[in-house]
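As structure tokens, the structure follows; a few thoughts come after it.
All protein chains but one are shown in place.
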Amino acid sequence: MINIKRIGVLTGGGDCSGLNAVIRAVVKCAISRYGIECLGVLDSFDGLIEGPSTIPLTWHNTKGLLFQGGTILGSTNKGDPFKYKTLDGDKIVEKNLSEVVMANIEKLELDGLIIIGGDGTMAIANNFWQKKKLKLVGVPKTIDNDIWGTEETFGFHTAVEIATDAIDRLQTTATSHHRVMILETMGRNAGWIALYAGLASGADVILIPEIPFTIDAIVAKIEQRRTEGRRSTIICVAEGAAPKEGKQIIWKTVRDSAEPVRLGGIAQWLCEQLENRVDSECRYTVLGHIQRGGIPTGYDRILCTRFGTAAVHAFVNREFGKMVALRENEIKTIPIEEIAGKSRLVDPDSETIRSARDTGVSFGSVAKN
Amino acid sequence: MINIKRIGVLTGGGDCSGLNAVIRAVVKCAISRYGIECLGVLDSFDGLIEGPSTIPLTWHNTKGLLFQGGTILGSTNKGDPFKYKTLDGDKIVEKNLSEVVMANIEKLELDGLIIIGGDGTMAIANNFWQKKKLKLVGVPKTIDNDIWGTEETFGFHTAVEIATDAIDRLQTTATSHHRVMILETMGRNAGWIALYAGLASGADVILIPEIPFTIDAIVAKIEQRRTEGRRSTIICVAEGAAPKEGKQIIWKTVRDSAEPVRLGGIAQWLCEQLENRVDSECRYTVLGHIQRGGIPTGYDRILCTRFGTAAVHAFVNREFGKMVALRENEIKTIPIEEIAGKSRLVDPDSETIRSARDTGVSFGSVAKN
Amino acid sequence: MINIKRIGVLTGGGDCSGLNAVIRAVVKCAISRYGIECLGVLDSFDGLIEGPSTIPLTWHNTKGLLFQGGTILGSTNKGDPFKYKTLDGDKIVEKNLSEVVMANIEKLELDGLIIIGGDGTMAIANNFWQKKKLKLVGVPKTIDNDIWGTEETFGFHTAVEIATDAIDRLQTTATSHHRVMILETMGRNAGWIALYAGLASGADVILIPEIPFTIDAIVAKIEQRRTEGRRSTIICVAEGAAPKEGKQIIWKTVRDSAEPVRLGGIAQWLCEQLENRVDSECRYTVLGHIQRGGIPTGYDRILCTRFGTAAVHAFVNREFGKMVALRENEIKTIPIEEIAGKSRLVDPDSETIRSARDTGVSFGSVAKN
Partner (left out) sequence: MINIKRIGVLTGGGDCSGLNAVIRAVVKCAISRYGIECLGVLDSFDGLIEGPSTIPLTWHNTKGLLFQGGTILGSTNKGDPFKYKTLDGDKIVEKNLSEVVMANIEKLELDGLIIIGGDGTMAIANNFWQKKKLKLVGVPKTIDNDIWGTEETFGFHTAVEIATDAIDRLQTTATSHHRVMILETMGRNAGWIALYAGLASGADVILIPEIPFTIDAIVAKIEQRRTEGRRSTIICVAEGAAPKEGKQIIWKTVRDSAEPVRLGGIAQWLCEQLENRVDSECRYTVLGHIQRGGIPTGYDRILCTRFGTAAVHAFVNREFGKMVALRENEIKTIPIEEIAGKSRLVDPDSETIRSARDTGVSFGSVAKN
């Protein structure tokens, strides 16, 4: 017999297509399978600090969430309650407000939390579990697909399909105008989106953080294509890709800002470099937040549903401090502490990378292509 | 040192999104990695019987195939060369023309074949390998996702996304008009498409061949929804789903034709049954061949590329009589004979089915819901 | 100075993508421009007969309606209050309940109605204006695009894009399998959807109610294509298209049911006829309700917004008994009585039809092609 009456649900970190679908699955499963009530915590942990600010989650207000991007709970990637930034006079100081969170959880009569979030949010969750014994289960979220311990995360496939569609569109312009067209996808540490979208759309060059590139190798690829009669080249580059000489080179060249992403990026730098080297017009597009929002693919909605229901079962089975994860097509649970500080990166020797090379893709690295 | 100069490529069986993407990957990998020439055999094995009728496959004429549905090689699901139907005067007789095929392969100076096809085509391939020692490697193809031995086949995801999009559209009409809306997907023996598309789109009832249903259970679900204030119901049904009483009941009720698919089907029968039982208008749509064609999803294009390159490697490694397969996210090879006569069906107790039930989906089977 | 406090809004007839977008525009314009309150009447005129049953329409609950198919007000194409079908013992009798409607409008303190609907709904609206002096403005709605007096109606473009996408998918299968593929679109009296989708997707044969066809002409087209080396043919047929011999022939051949639409249709009949005549496999798909629902195209959302705001202005300007209409790219108003009993059909000699013929499309009519 379970003794759980009410669970809080929160979403943390950047936006990701499918968050609402996870919320829906959690609520439907909790209510219909176990008669557990769900309370939505607003704006990540912020909702448990000030306020508390929450909304009841019911069968009714989660209707239609399968196809709705974003999160009805709101999100933020700012506030870690263990070092919460607050104003002390003019100065920003960090305070440990974790006890405020615990007090609010008690006040709200929550038996624990289901926490949907990425790396950062999972690290906070782990602290709450380890230090405060807060009963919680995590659901991994990142469009970058780089959370360690799970073979896939929701939102990734949607992002790949969006980026694939964008390159499909650039392809025709590249061909018509004999241009080098560059698309920059998300992916600071891991190149999954760029790799998959590039492979899916037939990009000629794919640049990812895991494989440092040289301009020389890219120029060689463009010129090789010209000698074969193909005057256009498509480059798909992850925002975190960098030349062998390192990231410093890029950012220094472009600007000396503290916030590198905002005022330019790898696609723009690459475009400038290539225009000086090849006899083709170069154009770039930064896909940006379009990858994060909107209707999830069917594939992601299914993954969200499986993750959401599995999280409720895990909670009921008292597998606290764990995260649901996809392993060999099955949903399993793993201790959140196991994933801390790790990232699931693209293996440069993986079968997928080799398959890409076999179809003529260059990764901008001279040695192998 | 490899000693392979020229491979034939053929596609067999029903249409499936991604066939062209596999052809492209085979050709690109064969040419650029190994310097092997590729010859396209037209209209499945027919191209090796009469004619022979072939086209050269080059880097040039496989350009753009990633996003093109169908197969530039043509296909047919008719001719098994071991029992080829031909006219003898007025009568259709079956002849063994396998030696004609072998002779043509020799005449075309092919070192062997890469055969892309489903169950039926793989059975023919196996016969050629077992009985004629024809060097060949298979690539599994079916939108139904029911080929044994591989966790997934290309074309399936595209079909799921198309069916999901269709149900998304039916949802709004169902809600506005308080109707029961039925969508029939493909899937004669296996319910994968109906299960995935139904789950992805929030269908209320999913009917698949693996779980016999009763009208009573469906009516109960519709009525339960009404008591909860929801006056519309979405049913996603695989073409091969059948009531507990068996398929006979359906076809007899509807018609007594020898060709059950053409003059009606499960969706129509279901619609008639339900209109007599519930106080709502019922409407049905049979999605049909729309599921088979058109641009593949990015996901499928990647799978196609991996399958295609893996098939070339397998051929070069002389793994004849084998089929490439997806196992735990890696492409492996398995003997074609192992898969003969088997089907990969939905396990009624699988985690995905349970996840669906946990979010309120009924499978039309009273006991569990 | 306007003296209007509260308007009722209702949607009548079959589903149509964009209904919600019109509701949103009406509410936003009424509230923000004129401070007029909006009350949503549920389930067409039914909401003014029993109950009354209504919901307030606010800035808040119309949020997100731009991209949501269907109508949050519910709809029905049954109840004409002037001859409302009710049960009298066992018999269905028609009663004039128009006074009930008028009484409820007074009870709800409505200054009048904005009525969004098709032919049938407009006829009812006209009766209320002519006979009861009910203050009302109409907004034309039909995916068939056949309302007289307006060059276009919302929902039509969405239906065309959906049908175009479906034929795009059928094209690849037709080509791969050398088949005749038939797609049946909506359009009982007018062939707009079939004409536009067929033209957009490169259908070889387009059959519409306005141009009676012969099987001979279609067979001739298929055979002509074969002699030119093209072994597949795409036919796009409106549900109301009929052979020269008349509709009777079709329905008698297929069945002798009182409800012709449900148990078969023109696509199925055509498929059977052609299979007997040509040496190709024939397949058909009936697109059905998928055309009616789901997210409207951007184009339709704009038209909906323009119609919705124009309806409010017309009401404020006391242009009662009128319908907003698109004329030469401007929104105008016309008396509803002018459109009664008329339909906007495809002109067989229009420039669009001639353009289609010029690119090789056959309309199944021997004389001209």
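As written, the chain order gives the labels A, B and C, with residue 1 at the start of each chain.
We adopt the following convention: contacts are C-beta pairs under 8 Å (C-beta built on N, C-alpha and C of every residue); 3 or more make two chains touch, one makes a residue touch a chain.
Source: prediction; values computed, not measured.
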| item | value |
| --- | --- |
| Listed residues A:G293, A:P335 or A:P348, member touching the removed chain | A:G293 |
| Contact with the hidden chain (one of A:S53, A:N189 or A:T285) | A:T285 |
| Hidden-chain contact residue, picked from the options A:G8, A:P52, A:G69 or A:G118 | A:G69 |
| Per the touch definition above, residue among C:L66, C:V101 or C:A174 touching the missing chain | C:L66 |
| Touch list for chain C against the chain that is not drawn | 24-25, 28-29, 32-33, 59, 66-67, 151, 157, 160-161, 163-165, 168, 196-197, 199-202, 228, 297-299, 301-302, 305-306, 308-310, 312-313, 328-331, 351-352, 354-356, 358-360 |
| Touching residues on chain A - with respect to the absent chain | 11, 14-15, 17, 19, 68-71, 74-76, 162, 165-166, 168-173, 175-178, 181, 262-264, 268, 271, 283-290, 292-295 |
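Everything below uses one rule, namely that only the chains that are shown with their structure count from here on.
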| item | value |
| --- | --- |
| Chain centroid nearest the full-protein CA centroid | B |
| Intercentroid distance (Cα basis), chain B paired with chain A, Å | 32 |
| Euclidean distance of C-alpha centroids - chain A vs chain C, Å | 42 |
| For chain C, residues contacting two or more additional chains | none |
